[in-house]
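With one protein chain removed, the remaining protein chains of the complex are shown where they sit.
Showing chain A:
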Amino acid sequence: MEGEKQGSPRELTNFTAKKKMKSKRYFDEAGHEGKVEEYTVDVDTFLKEQRKERKKKIKELKTARQEETKSRKNRHILKKKNKQETDVRKKVDPYPGDAPISKKKLQKYGRGEKLDTRGMKTKYHQDTFSRKEQRVKEAVRQAARSEFLLSEEQGYLEADEGEETSQITQHDMSSAVDITSAQKYFELELNQFGPYRMNYTRNGRFLLIAGRKGHVAAMDWQTKKLMCEMNVMETAQDVKWLHIETMFAVAQKQWTYIYDNQGIELHCLKALDCVLRMEFLPYHFLLASANAKGYLSYLDVSIGQKVAGFQTHLGRLDVMCQNPHNAIIHLGHAGGTVSLWSPNVKEPLVKMLCHGGGVRSVAVNNKGVYMATSGVDRYLKIWDMRMFKPLQNYRISAGAGHLAFSQKDVLAAGIGNVVEVYQDCCRHTMTKPYLSHRLRSPVANLQFCPYEDVLGVGHGNGFSSLLVPGAGEANYDALETNPYQTKQQRRQAEVKMLLEKIQPDMISLDTGALGKIDTKTLQEKIEERNKLLFLKPQKIDFEPKYKMKGKSKGKKHIQRKKGVMEQEKKETIRKIVQLRQEDKREKLKNDKRYFGPKSVLDRFKKKSEAT
């Protein structure tokens, strides 16, 4: 019989059972080569034995299967393939589960640190918040995983060995790239109307240029289709698109005007006079303008009303940029300071002394982390806007007159009639420019085209569009800005934008403040404590009522009056003392150095140890 092994106690009992001999059974076995052997077995014990054997077999099978699966798993880890054993049914995914996501990516899509539920009062709150946290984590993971779906790749430029990227000319590049990209390198020769200011729409499709001597033109710069062209017959200081490509503002000599894309004058904004620089805050529908008399004003273009205006008392304001992350306006001044403004505060939020001489240009990157400034002292400085500290300090031969950040933090600087482009100049100290291009006239304005590897340069002789590989964001979000927007979509998007207009009073340095818990600030706490310290019993004017005859004589009257006043005073003083004591106790409790009540023996401790 199978599995009959000498030595195991179970088999032994069966062996003894054999001797009982109640009924006789014949059966042959393969192991005995056809021989018929006679076994005498007790029926009950036989059945028992069978059952046992069946169990044993099942057990063996199970262990075998387990081992098999184990070995299969091991095989997956080692990525070995044994062709003989592969069975179609047994085939398992060699990379089970979701593809792993790197920590860096998760960090990119994350929304700050995880909430610590340990300090919460009840289990209920702990559970609800940990569940919420789980959901947030899953959302971040999903967002990070969606990166696989992005279709476009970022641009790049690599030089051959022994060659620098800055030696590569625009001509070289445009002849090396495809024809549609090559068409993005072009020059508009406009000699008559003097240095040009320019502006791209938020989706990067349309371009607006304005010559100092009044020439204004709007165009679809990729198809080179002109939308309108006119001369405003006045000095045009600056030009900006409003929220969509059907309207733009031109800062002219006296007032600021709004035109539509056919060049028809829609509004004359007399509230904005002598404007030198404008910035449009698209999410707030605010047109911020700085004028020659040092006046900064905010105009809500959706309702046509001035929201705020301040006299900065900082002289002529011709250096201006916005922080696209928090809609704060940065102004550069002749004294070398840069001031940060919001429409809610009359004074600058921050005033930084950035340069020894006057500030010539300011630019802030897309995430609002880095600010680049250049001054008359010929320095180019990079600042960390989270700490308001300098990060890099570059000395540039002639000093940069104009600066611009691209979506991917590539910095362009206009130095005389040379445009230099720097890559990765914020976190690391760069030693040489990424690209450089010489124009025939001095640079007047710079802007990177959003979602394209293109740098627009307005200069004395017109406008040139340069190729800067790696400058633009490759993948746009169609619900935010869409370069391939149809008219219908544009209309819909405008309505949505208007509905979601952020009120100007929400502009602050910390944009996330709305989503945070409102904890008391230190200043508020100090004020509260001060209030407590300087509490005084109030003076009361108590005039006792006249009572029965004889009881309201002069002396008694005054006694009663004084008595009540004294009592009131005592009461309030007692209350104040109590409050102060409580405050003290609270303070002691929160003090880390406090280890309980003082003992008599504390006097023998060393001074440093003692509380």
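What we mean here is this: contacts are C-beta pairs under 8 Å (C-beta built on N, C-alpha and C of every residue); 3 or more make two chains touch, one makes a residue touch a chain; residues count from 1.
Assume contacts and distances are computed from a predicted model.
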| item | value |
| --- | --- |
| Omitted chain, identified by the protein name its UniProt record gives, among "Cytochrome b-c1 complex subunit 2, mitochondrial-like isoform X1", "Pyruvate dehydrogenase E1 component subunit beta", "GPN-loop GTPase 3" or "DDB1- and CUL4-associated factor 13" | "DDB1- and CUL4-associated factor 13" |
| Option from A:387, A:479, A:548 or A:600 whose C-beta touches the chain left out | A:479 |
| Contact partner of the left-out chain, one of A:47, A:115, A:159 or A:573 | A:159 |
| Positions on chain A where the hidden chain makes contact | 108-109, 143, 146-147, 150-160, 163, 168, 172-173, 176-178, 180-181, 184, 283, 324-327, 366-367, 407, 451-453, 467, 469, 472-480, 482-484, 486, 489, 499-503, 506, 511-515 |
